[in-house]
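Notes for the one structure printed next.
With one protein chain held back, the other chains of the complex are shown just where they sit.
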Amino acid sequence: MSTALTATQPRTSTGSGRSIAGWIGLLPALLVALVAGMSAIDPQFYGIINILNILRNASFLAIVACGQALVIIAGGFDLSVGAVVALASVVTAKTMAAAAVAFPGNNALIIASGVAAGLGCGLLVGLVNGFCVAKLKVSGFVVTLGTMSATAGVGLMITSGIPVYGMPEAFVKGFGRAQVLGLPTAVYLALAVILVTMFAQRRTLFGRYVYAIGGNVDAAVVSGVSIQRHIVGTYVLSSVLAALAGILLTAQVGSGQASFGGDRMMLQSIAAAVIGGVSLRGGVGRVEIVAISALFLTILGNALNLLHIDSRLQPVFLGVIMVAAVALDELSRRRKSRV
Amino acid sequence: MDVDIDLKQTGPLLALRGISKRFTGVRALDRVDLDVRAGELHVLFGENGAGKSTLINVVSGTFPPDEGTFHFGGEEIRHLTPQRARAIGISPVFQEFSLVPSLTVEENLFLGREVSSSGVLRAREMRKRARALIDELGFDLDPSQRVDDLSRAHQQMTEIAKALLGRVRLLILDEPTASLTERETGRLFELIARLKSQNVGLIYVSHRMREIRALADRVTVLRDGRHIRTLNAATSTDGELVELMTGRKIDLLFPTIAHKPDKVMVDVENLTLTDGSVRDVNFYAQAGEITGIAGLVGCGKSELIRAIYGLEPMASGVVRIDGLRYEFPTPRRSLKHGIAYFPANRIAEGLALSRPIRENASMTGLDLPAFARFGVLRQAAERITIAGIMEQLQLRPPNIERAAGALSGGNRQKVMLGRALTRELTVFLFDEPSVGIDVGAKLEVYEFMKRLVEAGAAVIVVSSELPEVLALSNRLYVMHHGRIAAELKGAEKTEQNVLASFFRDHLAAEVA
Amino acid sequence: MSDLELSVAAKDTGQTRRLPAEWLWSAMLPIALVVLLLGFAAVDSRVLSPANLLNIAQQTSYLALFAMAQTVVILTRGFDLALGPTVSMVSVGTALAMAGATASGHDTTTVLLAGLGAGFGLGIACGLFNGVVIALLGVNPFVATLGSYNIAIGVATTLSAGRPVQGVPGTFSQIFYGGNIFGVPAAIAITVAIGIVLQLMLARTVFGRSLYIIGTNPRAAAVAGLPVKRILVLTYVLCSALAALGAIMMTARTGSGEPNLGGSLSLQAIAGAVVGGTSLAGGRGGVGTAVLGALFVTILSNGMNLTRIDGYVQMVVLGAIVIIGVLLDRLRLERRQ
Partner (left out) sequence: ETPWFPMKVYDASSGTPKPAEYTPLPKAEKPYKLCVLFPHMKDSFWVAVAYGIVKQAETMNVNMTLYEAGGYENLPKQLSQFDDCMASGADAIIVGAISGAGLSKKFEEAKAKGVPVVGVANPLPPNALPAAIYVDFVAMGGVTGEGLLAQAKPDAKLNIVTFPGPAGSGWAESFNEGFKKAVAKNPNAKVLAEKFGDSGVAVQLQLIQDALQAYPGMNVIWGTAPTAEAAIGAVAEAGRSDMKIMSSYENQAMLDALNRGDVLAFATQYPVGEGAVSVDQAVRLIEKKPVMSLAQPLASAVDKTTVPKLQMGLVLAPGSWKPVYSVKAK
């Protein structure tokens, strides 16, 4: 072997910086440890119902976090997802209730119109976000802070905060609470979203350009990537996915609620993305790890409940574990850092 | 203006007439004309901030010009965009890389020109084409590596490969050798010759006279955004070019430095770094002399001095400063020990661009009573001190309240150098001190070093530009594979010997 | 994108000569504020009554204090999501300490000192946690402060058992809420004093200078030998200490320790800072931007309240105005070159 060439060989050969562990991080290992530990402590944990609940709740979070991750990878921030979840929920429910009056019995039409209206809300908010960020060049944080307030306001204006009923039973029983092959429908949808996003990230122009824009806008510009279109795309996807989560929640609960989402969903989705290795500086992040991180967060909450930890103290545990997990991950990656 | 008349039947490949470009407050280009013929290498020559990069950006469609006409291949082009430019065969290699650090080499090569069918990437085909291109160019690049894992030289290669993907009629190279060493530079020159023979036009920007000599067919000199003259390279002298560029006469490129080696200031014993980039290095530097370190890209020369300053973690070994052992270095402690470091990458590691020059220059001295008492800044004293230093270094424009980002490359370097004058220092570590700065500014930097050694400081210069280290240093170390391959003094200090110690090792390795 | 923003900011220093039109642009936000105020006054003249102006000043003083706290960390490219819960925790801690001290029969001075000690102690502990996790462990500010957000909420509700903590002595409220200095209510006086001190600190001290340099280019700051980690830890401690001061003032205002006092303050404070022109990319902003932003948000909601705009409509308007405010600020920066 010619060692001569290594004189000019790229530097990483020396460090283990991007080895397998470095690439996916510590999170999957932590997840496995958590699951194993919980299973050993409490058999309830691996009861089928508990697993289904975990999967379903993780699905909602994962769907929202997928969109959030795309926005962050492109160098943005979407604070409005929680408000969109709520707006989509009430709009879907209202539309279905109205359609149910107009076309009694025609369930397919009623459900289709409700879902379309809900997703339409997401689309609209996403377009507004994308337009303000891409065209008016206002920072994503501020734009979505504004649309968060406005969207939540509209949701409450429509409903006065009162739950909206009147959706067809078929939507709730046949979709929201239904199970296919033993798994809730939400899980399938979340899997589909994750797989499609994975595919998009690895194999499509859109995914490639999202990385490029977040990684170095100037480089993307001079390489002829149309920036605005793709930035708008990420915000639209994020809002539409948030709307989808809102519709799923609505179907599960059986009523449209302006209390869905809120700050909690927003913070959790960003936390899931960031803990899942998405860099807030943009350009880095894989959606499958984000999904694992959503699962991790959901199981953590479930575990604290199963362990009978005083609910007032739960946030303390949650906070400490979250920080510790990310700190460990950070330290394990730090080998190749300079300065 | 004396643009010499094109004698060929066919018109020039690229013809710019009366191009102007104004940025807020500056007129970067003022009615510039430029012709580039097919098969010609046309050098753009000018001081930092003369408008070279701006002109290149106009040609490659990044900035629309405010006025002027643009003909390419005989056709008038309006509303040029980066995509369109690439489509018609204009390929730029930018000074500030247009690479996305988090993507791989291959992904960067195809950025904006991916092979895809209905939005889905065709990875295998791109991989094949990337391999083929890299092999053809003879670069040691792994297409699947992430760009932020690459050395700057490899990034430069990626940038060049990116420009050569697809059909190229006009290749633009903006200081392509600034971070390449001899070997890669040689490869690049071969490539340029090949392209010229294929009738590709080239625009080439460099501050290195040797390259201009070696490559140029014609040279266009720019000054303050204006076209000064276009000359035939064969019939003009260096002195003439430099004079046209600066408006004054500069005779010597390197000052004569009187070295008076005194006590050993830096003594490194068996130094090994945790990442293995430097292994078992022994070397020393004396007060009153310039110690040079040369070596191929990635040989660990930068890491060596960065480790002394405290930017790279050490695994083992001993560093002595002025005879005393110096353990666990950090930048702050190094400064207190009288050691200063001037990073190669002034944008990433040197300057806070949006802050005023004054703040950038005083940054390293804030712990001194001259600048602050009990944590409270002495702003008047600061202003006077920094203004004095900057006057001494001939900062242009001399306003120290301007943002550092508004300065040209050479003047940014002066701000960095100014830091050295804010406090008592005895050891100066320079990493690629002349990267990207023009001939005039280089001379000023060299003069600065000369003053330092003559005042009794120990100066260590790490450089990829061989003539520079050869001319400046009193003793020269050559590094290879993270180890010291040779120490050259006096008459041994020749280009021949340096190259020999690069390649001796190569040959040895190949035999083994 | 942040670099674009920085290079925009880079070009405008050192510009001295200004045309009247440019001056108008540079005073964009203050002008917008005045216009807003006059607009509301046209609908209801009471908006401009001395009583309401004092009212606005007093309301602004709390938010401005929190926005200043956020600004300090935003300058270094961070932010503090835990600010709100820190306020809750400090409020409960202060009240509990004072109630406890009163119960065990200490004199008023001791009681007050116990309260202040507990309050600032908790605040500084929270800031130390944030600073150490961010600067030394390298966790990004979002996750780190989301962690302490949860922890502070847990501590606040556990300590208080979820109920308001009674037993805050009257003197405490009299000093920090009822008191006044030359007729200026305590809250305003304290905020103005802190604002001046902070402004001097940012402009005149090594620490303040370091904040801007670290925010603009952290790597360069480290290479130039600034003690970046130590400064970052101090920054988060300062932020939380200011939050604790605000919490103490608000506890005096409510007269009880409230486990829910800080609820949504984190985002409000960030919004206040950012609307005023502080850049989340770091290195740009200061006391002025924080105060301006806080004034803007306060005047907007005060005006809408006095002109009887419905609650939910207020949310929509607020959202739109936040975006417009920042858009104007961006245009202003572009113009100013």
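In order of appearance the chains are A, B and C, and numbering begins at 1 in each one.
In the analysis below, a contact is a pair of C-beta atoms (placed from the backbone, for glycine too) under 8 Å apart; a residue touches a chain by one contact, two chains touch by 3 or more.
Values in this document were obtained by computation on a predicted structure and should not be read as measured data.
Across the complete structure, the visible chains that the omitted chain touches are A, C. Among the residues A:Leu26, A:Ala100 or A:Leu156, only A:Leu156 touches the chain that is left out of the figure.
Within the whole complex, the absent chain has one touching residue among C:Pro259, C:Gly276 or C:Gly319, and that is C:Pro259. For the options C:Pro164, C:Gly179 or C:Pro227, the residue in contact with the chain missing from this view is C:Pro164. Contact with the omitted chain, checked across A:Thr197, A:Asn216 or A:Gln252, is made by A:Gln252. Summarising the interface, subunit C meets the missing chain with residues 44, 46, 49, 51-52, 55, 58-59, 62, 88, 153, 156-157, 160-166, 173, 177, 250, 252-256, 258-261, 263-265, 298, 301-302, 305-306, 308, 310-312, 315.
What subunit A contributes to its contact with the hidden chain is residues 44-45, 47, 49-50, 53, 57, 156, 160-163, 165, 177, 249, 252-255, 257-262, 264, 301-302, 305-306, 308, 311-312.
Note that only the chains that are shown with their structure count from here on.
Centroids of subunit A and subunit B (each the mean of its C-alpha atoms) stand 43 Å apart. Contact with two or more other chains is made by residues 219, 222-223 of subunit C. Residues of subunit A in contact with at least two other chains: 218, 339. For subunit B in complex with subunit A, the touching residues are 60, 62, 81-83, 86, 92, 94, 96-103, 107-108, 111-114, 116, 119-121, 123, 140, 142, 145-146, 149-151, 153-154, 183-184, 275-277, 296-299, 311-312, 349, 480-481, 505-506, 509-510, 512.
Residue ranges on subunit B touching subunit C, taken from their complex, read 24-25, 311, 330-332, 334-335, 341, 343, 348-356, 359, 363-364, 366-367, 371-372, 375-377, 379, 399, 401-406, 419. Across the interface of their complex, subunit B is touched by residues 2-12, 14-15, 17-18, 203-206, 208, 211-212, 214-216, 218-225, 283-284, 336, 338-339 of subunit A.
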